[in-house]
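The structure under discussion is supplied below as structure tokens; questions concerning it will follow.
Every protein chain of the complex appears in place save one, which is left out.
Chain naming follows the written order as A, B and C, and within any one chain the residues start at number 1.
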Amino acid sequence: MKYRTDLALECKQLYDKENKDRRGDIPGIHSETEVFDEDIKVTRIEILDKRGELALGKPAGNYITLEIEGLIDGKEGVKERASEALGKELGKLIPFKYDLKTLVVGIGNDKVTPDALGPYTASKIKITRHLFLIYEADGDYEMSCVSGLIPGVMGSTGIETAELIKRAIDIVAPEVVIAVDSLAARDIARVNTTIQINDVGISPGKGMGNVRTELSKNTLGRRTIAIGVPTVIDAATLIADAMLDIGRSDDEVEKYLAENQHELVVTSTDIDLVIKDFSDIIANGINITLHPGIYKNRSTDR
Amino acid sequence: MKYRTDLALECKQLYDKENKDRRGDIPGIHSETEVFDEDIKVTRIEILDKRGELALGKPAGNYITLEIEGLIDGKEGVKERASEALGKELGKLIPFKYDLKTLVVGIGNDKVTPDALGPYTASKIKITRHLFLIYEADGDYEMSCVSGLIPGVMGSTGIETAELIKRAIDIVAPEVVIAVDSLAARDIARVNTTIQINDVGISPGKGMGNVRTELSKNTLGRRTIAIGVPTVIDAATLIADAMLDIGRSDDEVEKYLAENQHELVVTSTDIDLVIKDFSDIIANGINITLHPGIYKNRSTDR
Amino acid sequence: MKYRTDLALECKQLYDKENKDRRGDIPGIHSETEVFDEDIKVTRIEILDKRGELALGKPAGNYITLEIEGLIDGKEGVKERASEALGKELGKLIPFKYDLKTLVVGIGNDKVTPDALGPYTASKIKITRHLFLIYEADGDYEMSCVSGLIPGVMGSTGIETAELIKRAIDIVAPEVVIAVDSLAARDIARVNTTIQINDVGISPGKGMGNVRTELSKNTLGRRTIAIGVPTVIDAATLIADAMLDIGRSDDEVEKYLAENQHELVVTSTDIDLVIKDFSDIIANGINITLHPGIYKNRSTDR
Partner (left out) sequence: MKYRTDLALECKQLYDKENKDRRGDIPGIHSETEVFDEDIKVTRIEILDKRGELALGKPAGNYITLEIEGLIDGKEGVKERASEALGKELGKLIPFKYDLKTLVVGIGNDKVTPDALGPYTASKIKITRHLFLIYEADGDYEMSCVSGLIPGVMGSTGIETAELIKRAIDIVAPEVVIAVDSLAARDIARVNTTIQINDVGISPGKGMGNVRTELSKNTLGRRTIAIGVPTVIDAATLIADAMLDIGRSDDEVEKYLAENQHELVVTSTDIDLVIKDFSDIIANGINITLHPGIYKNRSTDR
């Protein structure tokens, strides 16, 4: 595919653009939209079968996108509302129960800001497994058993990320794995507005300057929920868009992109703030979902 | 000008591209190139008069560009060599003398990585003025009298940067001001390779998401040397380049850019490392120049 | 005085300890205590005259101490309540009005965690002066005109802190200066629990490894409110306490301290969290006071 994006929503928008005249849902796709408090728009895309996979180029499953307005302008209370909306959607995929066990994995490199969403988020999760061990508890009605892992990147550990996660799974035996990672998008305007949740995990491909290994039920043997925020965009997509805007054909654009390497991924200049704000929002949303008795109306401000 | 760049070298390259058939120097411009140790290329462009100012769209003066190879790959000793080359060029603009007094100003916002080059560099300069005060010394043969200022950005202080610098000048009465700032370039490949020194100061214009005030002999009343590294690029320039590559005319490109706002500046994903490495190199180069007795062969590793 | 503390409350406790049998207020001192929400204790000490100054060894004026419980344990909502309590006390010293102008100064070194409270806090203040300039407004009923300054420390700027603040005052002409700084305490248990506000400014003396210049109406020519948190303690005070506990006389202790240099100040190992939390609390309290229309019930989470 000539465009690189990890967002199912952008794939669907492209498909719709290239098939302007069709009516109703795409075969093999169900989608719906809901708006909270005027500033948070939730789009739920379900890829039902092979037809849907082909149309959007993503594996079958649920993809929920939150688009948040006014975050960077520091609009009052928007972070708290975003956390609640995220917690609500996440709660549908991971219903709370007395003996729920979860491993939260922060994918990426905490030394490289655009790649640091995962590590930052994981470090803000309320970890409880050690408390369950100390009190020899098999469960709880207020909080669930949560452990965390920041596996690092192959380039700075020399260890395959998926391998290390599998070993951590052997230790903590979670029912669900939540993997938080930075994503790539086509549209830089998404970098400080969008969160994607899916229940298929992280698909293999090029991540930030390193090959990304698949993290899914296939590779980890556990249900895998992925949560991500676009933090990088391909220079190529900026260019491809502009070319199409001036009426070049897809073939011409593809030919150009093939001939002119634009490996270099770029990011927004407000990336520091993006990572800070979105790691707060996601960590808080996860805490609300996994510890409903504690985090109902409280921010994970750290 | 349709392209945004703070680099005189890129302006000259554009001029040459648009005037392929001309021979020899551009009228009103003198330029020369020197290569050190195979991996550091120094280009010295002097804009002599109005003709040169018109051709390159920059005020008359000296613009020295260092292009450094293999920095991000951690090539052995390249940082040290780059500091020495920088110190050598800077030493021609600021000859050391017994009673030299300098104010080093770190322009930008240390909370926003691509804008943090100035503050990071200033915090690594060997400051000596307070020592001269304590020992009531009027000068020294090993080190000179250096003070530093990190004025912050208007948005986070509410105070005009130039105003605050002027007041600091009133206090320390320097002969020369060195202003370190992040720059914008057309070509993202320059973000982790290029340093520009000039003796005209910082020209007004859009800096990183804030209007930039002129810092020069005009506004500060002191000789002003500016040192900068490209850390941001206009999305627009990426696109304009691609369009020209596929044979669109300048007019078409200008028309497109006019119609499609691309205010958003982007940066490289390795920006954290770029700021860390270049602030080390520049601070060390400045220390070598202003404190020749101490820093001859030593790195400012902090 | 054998003990080093910047807290009027600790001075009073020492005085009371050394004068166990006296009844009622200390001559020249008025003090009162109030408790909010069980976990925030406010003590207001007013030093009325020379007698009080002699008794506590601090200049006449108001000293308000907030003691906050459960902050480090992340007790729910305690940060928000602390900000409101701080805002309430601060509001008595700085009543809001249409044309109020304030300069917030962050004293200290942001590269040295225990000394970074001032810079961290100042960087979280809602700065508005540039907006008033843009809209040519002479005042506002929702927010007031606030500017900020992080002057750095003499060792890293070579410029006298008070000098630079005076110049900034010349530019922004504030009615009040709020100076935020790290403090020294006797009791390490105060390091993550205590905030002191006073209306006399910062008295000269040894700050964190550098001589501290007086910042007050005397030196700045403006009403000066100081807000501080203990982040360092003298090793000496730990020892002196222990000696008294085992029944050594004051003379013996003083003799020991005189003979054994314990210049080295120490800090708590949770200092990173202390600086993060207290800079949030203080910045939010200041924002509530200076921008009542915006910050009534909102956290400055940045």
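Note that in this section contacts are C-beta pairs under 8 Å (C-beta built on N, C-alpha and C of every residue); 3 or more make two chains touch, one makes a residue touch a chain.
Computed from a prediction, not measured in an experiment: that's the story for all the values here.
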| item | value |
| --- | --- |
| Residue of B:41, B:88, B:166 or B:276 in touch with the missing chain, whole complex considered | B:276 |
| Candidate in contact with the missing chain, chosen from A:87, A:148, A:201 or A:230 | A:148 |
| Full-complex contact with the absent chain, from A:34, A:142 or A:160 | A:160 |
| Sole contact to the chain not displayed, among A:72, A:93, A:172 or A:246 | A:172 |
| Residues in subunit C touching the chain absent from view | 111-115, 188-189, 208-209, 232-233, 235, 238-239, 242-243, 245-246, 248, 252, 256, 260, 264-273 |
| On subunit A, residues whose C-beta touches the chain left out of the figure | 110-111, 123, 127-130, 145-150, 152, 154-160, 163-164, 167-168, 170-172 |
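In this text, only the chains that are shown with their structure count from here on.
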| item | value |
| --- | --- |
| Distance from subunit B to subunit A - Cα centre to Cα centre, in angstrom | 38 |
| Between subunit C and subunit B, distance of the C-alpha-averaged centres to the nearest whole Å | 39 |
| Separation of subunit A from subunit C, taking each centre as the mean of its C-alpha atoms, in whole Å | 42 |
| For subunit B, residues that touch 2 or more chains besides their own | 111 |
